[in-house]
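As you look at this complex, bear in mind that one protein chain is not there, while each of the others sits in place.
As written, the chains take the letters A and B, and residue 1 is the first residue of each chain.
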Amino acid sequence: MDIKKILKSHKAQFGIVLAVAFFLPMFVKDASVTHIMILVLLYVILSMGLEIALGITDLFSLCHAAFYGMGAYVSALLSIYLGWSFWVTLPIATICAGLFGFLIGLPALRTNGDYLAIATLGFGEIFRLILVNGGDFTRGPRGLTGIARPELFGLDFTNKNVYYYIILAATVSIFLVVYNIPRTFFGRALMAIRDDEAAAAFMGIQVSKYKVTAFTLSGMIAGIAGAFYAHYICYISPDTFVYNDSITILTMVLIGGGGTVIGPVVGAVILTILPELLRSFVEYRMLIYGLVVVVMMQIRPMGILGHLNIRVSYLERRLKKNQPDSRKGKEV
Amino acid sequence: MILQIIVNGLTMGCVYALIALGYSMVYGSLRFINFAHGDVYMWGACFGLIFARMGNIPFLAALILTMICTGLLGVTVEFLAYRRLRNVPRVVVTASALGASIVLSNLARVIVGAETYSVPAFFETKYFTVGNLVLNSLQFVLLGCSIVLMLVLNWFISKSKYGKAIRATSENQEVTNLMGINTNKIISVTFFIGSALAGAAGLLVGIYYDAVYSTMGYMAGMKAFTAAILGGIGSIPGAMLGSMILGQIESFGTTYISSSMGPAIAFAVLIIVLLVKPTGFFGAGDTHSNRV
Partner (left out) sequence: MKKESKRKIASVMAMAVLMASLAGCSRSGTGESNGDSAAKDGDYVIGLDCPMTGVNASFGEQLSYGAQMAVDEINGAGGINGKTLALSVQDDKSDPKEAATIATKFVADDSIVASIGYYNSSCGLSALPIINEGKLVTIVTGSSPDISEQTQKYGFRTEPSDMQQAVYAADWMVQDGRKKVAILYESTDYGMGQEEIITDILEESGAEIVCSEAYILGETKDFTNILTKVKNSGADSIFLAGTYTEGALIVKQRQSLGMDIPCYSSSSMFEVAFLEAAGEAAEGVKVQGVLVPDDPSETIQKFQSSYKEKFGDDKVAGTFSGHGYATVKMVAEAIENVGTDPDKMSEYIESTTFDAIYGTVSFNETHDLIFDSLKRLVVEDGKFVVVE
């Protein structure tokens, strides 16, 4: 077998990345690097969630941070008020975030594209304002302090490596699920809806059912990340889950390449590490970050790993046929 | 009390309208949410601040200069960040716009500063009391300027040659191109006008509240987009009507429901509108936006 061919197979690539991710903490002595690696994993999970809605189904959602926050708050509240273990609150948080995704998915049936984006943006803002005005229950903008750390077989959860491996396990399982979605009937239906909704409906796909399911799944995955975050940092507040984070996750998916599953992972890794590297630029950090986003979109509009998917190649063909000088305007 | 609330709503509505018109026009021709538009509005306020600080520029000249500056800013953003992205899914252009928005707001923070700045007055403010109602000359200036600008825009779009080209471009870019119209140029003109109007709004708001700061763009931009959708996106009278309605909803909402839930009320109304009548009041329908 040709070594190049082996390296090109997704399985081999996945194995290499997994091995690196697994052995990396053993070489890292600096706890702050481990912390950043944990953040990378959380953002990988989040962008996986958005990938289902945005990349695979083309549902433009701007409230991913609200799902993230829903997971974090449900888990934290259950743990604080009822004293439940993290391993009980995690699935409940996942389900609640999924339900939230389901509710937000309902307008997706009636609206499309940018209208959906603005509606989800509205939901995100309403969610944040509810947290802020939640009185003694959510403790408003003061946030929830003293969230308990998880317990498992007497492991020491003040050690960041323990968190890292547990979240890595979650990330890998979620990745495998999302990676295989496009290979299932469900995933193909979602992609059919993405490429042509009317044609998909004509082929007998229940568009509404699939769209809502995509949103629900997307919410559930973000909810998992939220629960992990809450029990890792041990403090959450409404400021933690704002519109800006939805935007960050969105750019992660798009820079990596929406619809490719692996792309968003790459995007999440790059866009989590980049601001950390830029730290010493303090005031110019966000400026550079914004420039990188704009420039990346110019160089690789479909994302770093994005291939020109069916929709665009179809469009290009159409443009070539109808409008041979479509780029003429640029030269004039 | 009620009258005061209506007047406040009207003032806010005019500001939203000026921003929303730009949103609506850009959306009409390129069909993506130009997130950087709110930051162009913020830059309008910054230019206004700079001109006001010079001290010897009359109000009208400052207004026109600001509009030219922000117009050019809008064209530059379009040229650098969106022009290459005509044939890709709109969500990609949106991401580019998000990046541009981050760049613009951080640029303002670096250049103008991080504080909230008060704007030196162009003219003296006079107060009028009618019964319980208190009005000031700034409100009249704001209302007057917005109405004049909207009338000019309406004339320009419906009567002038460029206006026709803009409408044609938003109707069907490919065919317009085939008709021998340079659509890229028309899109630049659209951006110039939309950004100039946003800049005017920025300047007027900066003077009205006497406060300019680098993060003022985001929420104003979002509310203006909400207003544009409310009225029916792509429609100029729709954007005006939507803005007026949003202004009133906000004004009454903050007074009678909860002042800290103000934006939530606006968004809740938006979501209801999207569920009941997704095309807004004057919308031609969502058919265009489904077309890639």
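In this text, contacts are C-beta pairs under 8 Å (C-beta built on N, C-alpha and C of every residue); 3 or more make two chains touch, one makes a residue touch a chain.
These numbers were taken from a predicted model, which means no experiment stands behind them.
> Can you tell me which of A:Ala31, A:Leu106, A:Leu152 or A:Met203 touches the chain that was removed from the display?
Counting the whole complex, the residue in contact with the absent chain is A:Ala31.
> Among A:Phe22, A:Trp87 or A:Tyr235, which one touches the chain that has been omitted from the display?
Looking across A:Phe22, A:Trp87 or A:Tyr235, the contact with the absent chain belongs to A:Tyr235.
> Please identify which residue in B:Thr94, B:Thr254 or B:Thr279 touches the non-displayed chain.
Missing-chain contact among the listed residues: B:Thr254.
> What chain A residues would touch the chain not displayed?
Within chain A, the residues that touch the unshown chain are 30-33, 35-36, 39, 132-133, 140-143, 145-146, 158, 233-237, 239-240, 244, 270, 273-274, 276-283, 285-286, 292, 296, 299-300, 304-305, 307-308.
> Which chain B residues touch the hidden chain?
Touching the chain left out of view, chain B contributes residues 1, 4-5, 8, 11-12, 106, 109, 114-118, 125, 127, 129, 134, 136, 205, 209-211, 213-216, 219, 251, 254-255, 258-260, 262-263.
Going forward, only the chains that are shown with their structure count from here on.
> Report the residues of chain A in contact with chain B in the complex, numbered from low to high.
Chain A reaches chain B through residues 54, 58, 60, 107, 110-115, 117-119, 121-123, 125-126, 129-130, 132-133, 197, 243, 247, 250-251, 254-255, 258, 283-284, 286-287, 289-294, 297-298, 301-302, 311-312, 315-316, 319, 322-323, 326, 328-330, 332.
> State the interface residues of chain B toward chain A in the complex, per the touch definition above.
Answer in residue numbers: 27, 31-33, 80-81, 83-85, 87-96, 98-103, 106-107, 109-110, 174, 177-178, 182-185, 218, 222, 225-226, 229, 258, 260-261, 263-264, 267-268, 270-271, 274-275, 278, 286, 289-290, 292.
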